[in-house]
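Shown next, in structure tokens, is the structure this report addresses.
The complex appears here minus one protein chain, its other protein chains still in place.
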Amino acid sequence: MNGSKDIFSTIFSAGTFQMMLRSATPVALAAIGGSMTEHAGIMNIGMEGMILMGAFFGVLGSFLAQSAFAGLALALLVGILAGLFFALLVVRYKSDEFIIGCALNTFAIGLTTYLARNYFPGDASGNPNLPELNLAFLDRIPGLRVINHQSVLVYLTWIIVILAWLFVYKTPYGFWLRASGEKPDTLRTAGISPKKMKWIASVLCGILCALAGAHLSLGQLQGTFTDNMSNSRGFIAFACVIFAAAHPGKAYLAALMFGFFEAIGLRLQGFVSSDLTGMIPYLITIVMMVYVVVRKQRRKMKNE
Amino acid sequence: MKQNEAVVRFEHISMQFPGVLANDDICLEIRKGEVFALIGENGAGKSTLMNILYGLQKPSAGALWIKGKRVEEFDPRIVIDQGVGMVHQHFMLVPSFTVAQNIVLSREPRKHKIFFDNAAAEEAVRKLERDYGLTVPESTPVEEISVGLQQRVEILKALCKGAEILILDEPTAVLTPQETEELFTVIRGIVREKDMTVIIITHKLDEVMAISDRVGVMRKGRLVGVHETRDVDTRMLASLMVGRPVLFEELERSGTPGAPALRVEKLCVSDQRGLPAVRGLSLELRAGEILGIAAIEGNGQSELIEAITGLIPIRSGRVEVLGKDVTGREPGEIREAGLAHVPEDRLATGLSGAATVAENLLVGKQREPRFNRFRIHQDRRAVRSYAEEVYERYDIRGAGVDALAGEMSGGNMQKVVIAREFSFDTPVLIISQPTRGVDVGAIEFIHSRVMEKRNQGAAILLSSADLDEVFRLSDRIITLFEGEITGSFRAGEIGKEELGLYMTGSRRQGGTAE
Partner (left out) sequence: MIRNKINTKYLISLGVSVLLAFLVGALILLCTGRNPLRAYGAMLSGAFSNRRHIGDVLEYAMVLAVCGLACDLGSRVGIFNVGGEGQLLLGAIAAAQVGAALDGVTAWAVIPLAALAAILTGALYALIPGVLKVKLKVNEVITTIMLNTVAAYLCQFLAKGPWRSSDPRMVAATEELSPRYWFGGLMGASNLSTAIFAAAIIAFLVWYVMQKTTPGFEMKLTGQNPRFARFSGLRIDRKIILCMAISGAMCGLVGMFRVFGAEHQYKSSISSDYYFEGLMVAMIARYQPLTTILLALFFAVLKVGAEGLQQVGVPNQIYLIIQTVIIFFMAAQSGFLEAAAANPRLRRLLSGRKKPPAGADPHTGAEPDEKGGAAQ
């Protein structure tokens, strides 16, 4: 009985929530980016590679210019290029988005590891990292302590969630974006090019994935790059997109859930294997996908 | 109201597609403030003509005038600005958007320059509703409203863009009778009160009588007549639509019908959307006879055939092939019971375009011992010689048996399908649209093959959009309307015009609909 009480208090400690927030952020950023391409009707599984490139070029920029913000800028530049490249192949040349996404992921592993060996023959750590927010007054309010001392990108993500939500659901451009994925012909007959919207979505996704990567290397790991450090976060983000039906707010919540499981996995290493808790989000994703399909079928049956 | 002012003028419009003259020298004036009905069979060229008017296609010859101005550039955007609106047969709506959001798409009202102003959009839609007396639920997602309402949204969308000339492409094809009645009320309203011009494409003759002021009849790319609706009746329209029969030599018939080979009892089938398509239909087909189904596209004939052959599920009822119950079985099991099937859509269902002609001819026989060594090793040489023999016998013309089936002409593709299905020598044959898109020479060949099968004692169920074909081949004819049999006739017992009345649902055996 004592043990279970320990588990409980460990799970719901402030530390867990702090950790949750930190590890949810990169997934959330990528998931918001993935929501853009998802709305535009592109199945983007290349996010994994985009994150990895963002992580590496963030550290590289930070190292070369000795400034974390220069690193952030380089990461964003690479993110834009990755988005443009993806759109060029998928939208312009109509290549199979799955093949391109798959290849992009592996390409990113090859490129970043190769360049890391080149620029950081020892290890790629200790580069200038992004600052943390430190507002003394937050520490004095008991409930709000957990949201202090986080990397700036954690807070930026909150703003991005709101902006993305406003963009997708509250501006005409968001309507065109969604129409370009749902019924491109309708948009075309209305005089707006669905391809243009797909290009825009792709670039936005590249930018957000690069931010996610930069947070990972420059924020979470304080200026460190390790091989393949995105570690399936792109796929988790993809799961969040599906889970949230590409709604940026819900995608953030889904990312928080993944962050929560990651955090308790780490916190519970003494009690339950983190490998078992780590599986849960992926299993839930499969269950959700089946549920979405079954619900659709049931709706059709009702027609009969 | 200036009744005789022409808002649209087609001047010697022709449209040549590869191999088909879809529009042949069409001269037509549409007057301001009228409801003009354009009728014709499938493939008569109605849609092509309207696509030209909507700027989707550029005619190969002739000129088009809208409101006294010659159209130079065929682009929907320009034509829309001149006041032409079109409601497509397949709606152009975004399902997850609300009604108002769909109506204002691409011309959204904005707040602070960048935000979508939903309240203003709904207000604009409400204003449209008041102006035209059409009500729609502005804030409901389109996917949650009925097809009838969706169509109303499409009409409002066109009106919102300032349409004065509205083209409705088969607007009632997907509507219930009640919804059709409501649509007609709307059309009458906008024409009378807003001085709009409406062009309606249809092949339901009673609807023509109910709604139009004038009617134009198209047949095989030509405009064969334009009449004041009050001067004609459905019988006359039907005969205009169908035309005189094409002269083919009489086919030789022999033998008498034998035992029942296919029996369908109280069959109910749903279409893709889950709506009833075949409603309690029963029929019996005997050996050595051809039963022709005459029906206008979308009246359940496709679903009937796909249900019999096992391609789509059956909701209720029973299908028997040679006395064996095959209800709800897989296509393979039904074939084994003694049935072969020439499907209506050869490219999607009838063959594999990425496989060679030889492979397509083999399918279904690939397990036969003569094509296998050691049970599973495919004997390519045997396949090839078999394919070449069939290729020869069915007079298929192309680049040989090793060419890809998808790269053949339509007529030869169809011959490949027919050759394969006929080669099974099954007692029951289901044939759907055997000569759709096939040139005249091949039609003659296919017809004689079908008749040969009949004379050899096969029971044949034939469905065709080409009435001449149905008349030429069938021993008996049934008419289908909205998934029910409206009439059953012996060959020679009924003329085409009269049959048209049964096909359009204006008359039924055992009590007329009128």
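For reference, chains read A and B in written order, and residue numbers begin at 1 within each chain.
In this section, a residue touches a chain if its C-beta (ideal position, glycine included) is under 8 Å from a C-beta of that chain, and two chains touch if they have at least 3 such contacts.
All figures in this text were calculated on a predicted structure; none of them were measured in a lab.
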Listed residues A:76, A:242, A:255 or A:268, member touching the removed chain: A:242
Hidden-chain contact residue, picked from the options A:111, A:138 or A:166: A:111
Sole contact to the chain not displayed, among B:89, B:185, B:385 or B:509: B:89
Of A:64, A:163 or A:293, the one touching the omitted chain in the full complex: A:293
Option from B:260, B:317 or B:353 whose C-beta touches the chain left out: B:353
Subunit B residues that touch the omitted chain in the full complex: 17-18, 20, 22, 42-43, 46-48, 51, 56-57, 86, 88-90, 92, 169, 272, 297, 309, 311, 330-332, 335-336, 341, 343-355, 359, 362-364, 366-367, 371-372, 376-378, 410, 433, 436-437, 465
Positions on subunit A where the hidden chain makes contact: 43, 45, 88-89, 92-96, 98-100, 102-104, 106-107, 109-111, 113-118, 185, 188-189, 232, 235, 238-239, 242, 273, 275-276, 278-279, 282-283, 285-286, 289-290, 293-294, 297
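Going forward, only the chains that are shown with their structure count from here on.
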Averaged-CA centre spacing for the pair subunit B and subunit A, given as whole angstrom: 47
Touching residues on subunit B, where the partner in the complex is subunit A: 76-77, 92-97, 101, 105-106, 108, 110, 114-116, 270, 273-275, 315
Contacting residues of subunit A [partner subunit B, same complex]: 166, 170-172, 174-176, 178-179, 182-183, 185-187, 189-192, 300-304
